[in-house]
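What you see is the complex with one protein chain gone and the rest in place.
What follows is subunit A.
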């Protein structure tokens, strides 16, 4: 090897190569290789029994086809949600009754030992009631949704989702693998941020990080499912009601994906300019999952994990909320004072002060937004025992909720800033305070803009 100042010679070589390279050099290279492979394949390989084609290929031809890929995807998502909502309704009411009964006994026990009122308030009305609401409202949808979703995942369907989405992400100027990290985000955004490591180009990786929270994670599915089933299908009954509810949640997911693609596209044309890179995506063969195994594992791993997180964060938050709700400043409580202060802004977004406060206090984990909201409402006087979904709806209606409130809370939940854990991960992965701030501010701005628009549109058009 020539010894004279090699690094200089290397750099000259690179400059020379750059000046010679056509714009779409990688595409041309990949195309030439693929074409050669295809030629060799045609020349050297024959199929004897074309009828008995591989089953996986057969299924893939349909589920990843241009015509049927997306309808099948949406239909499957809708089916999973339908099963979840239909099942959760039954389960939720009986669970709530059980908690109500236990509360009666707890109160009796407190009276029997002549415990002071404030202690009963703190422990039973704050801690216990808050926790009981979380469990009875969130556990049923999770206990059904996660195992069903996991079955789909283990059967090998998720890579097909990624395959279908790949075209769209490329058009948006992003990496096709972003569809995989997005699929991860349906589980947990914080984990999905780590998974963006599979994207090599820093530009495309940043796109994947910044847009990841536009798909609902474990902590937000229950919120979407709950609000949708309470408010979105009020005019329908029976099976139709469940169907419409599932449809609304599917629409939310679609909207999240549209926002993901739009934001990716805008960023790749502005702050993160560039062209997408090529990659090969392996579609693993379909496998029949071990059904009981999957169900048990999903229930234990996911449902209980999310619930544990919700309860451990919600329990202290319940105490805090109860304290704030019972600490008086003048003739109003601190909680009411804060909510009132946030109210004008929140009303402009079609929400109210309590909802916005719940989102702010819920920064550590999305799971606790609904619990904090309930505790806020309950501590403000409307002392309601845990009594299933009907009384939950009554609480919300008592606080002036309409379908618009529910819709905008769903939208805000879908679009707003990622949770604390996710933000920490974003900082760890990007090592940049600036980008972490963008990851916080960008979704928040979009959430505010979207909810403001829907609220104004609904009021202007006289729907509310």
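We adopt the following convention: contacts are C-beta pairs under 8 Å (C-beta built on N, C-alpha and C of every residue); 3 or more make two chains touch, one makes a residue touch a chain; residues count from 1.
Definition applied: contacts and distances are computed from a predicted model.
Chemist: Given the options "FeoB small GTPase domain-containing protein", "Transketolase", "ABC-2 family transporter" or "Hsp20/alpha crystallin family protein", say which is the protein name UniProt records for the missing chain.
Modeler: The UniProt record for the chain left out of view names it "FeoB small GTPase domain-containing protein".
Chemist: Looking at A:36, A:94 or A:456, which makes contact with the chain not pictured?
Modeler: Only one of A:36, A:94 or A:456 touches the chain omitted from view, namely A:36.
Chemist: Which one touches the absent chain: A:18, A:67 or A:431?
Modeler: Final answer for the missing-chain contact: A:18.
Chemist: Could you pull out which residues of subunit A are in touch with the chain that's been left out?
Modeler: Looking at subunit A, the ones touching the missing chain are residues 1-2, 6-7, 9-10, 13-14, 16-18, 20-22, 25-26, 28-29, 31-34, 36-38, 40-41, 43-50, 52-54, 198, 200, 277, 279-280, 282, 284.
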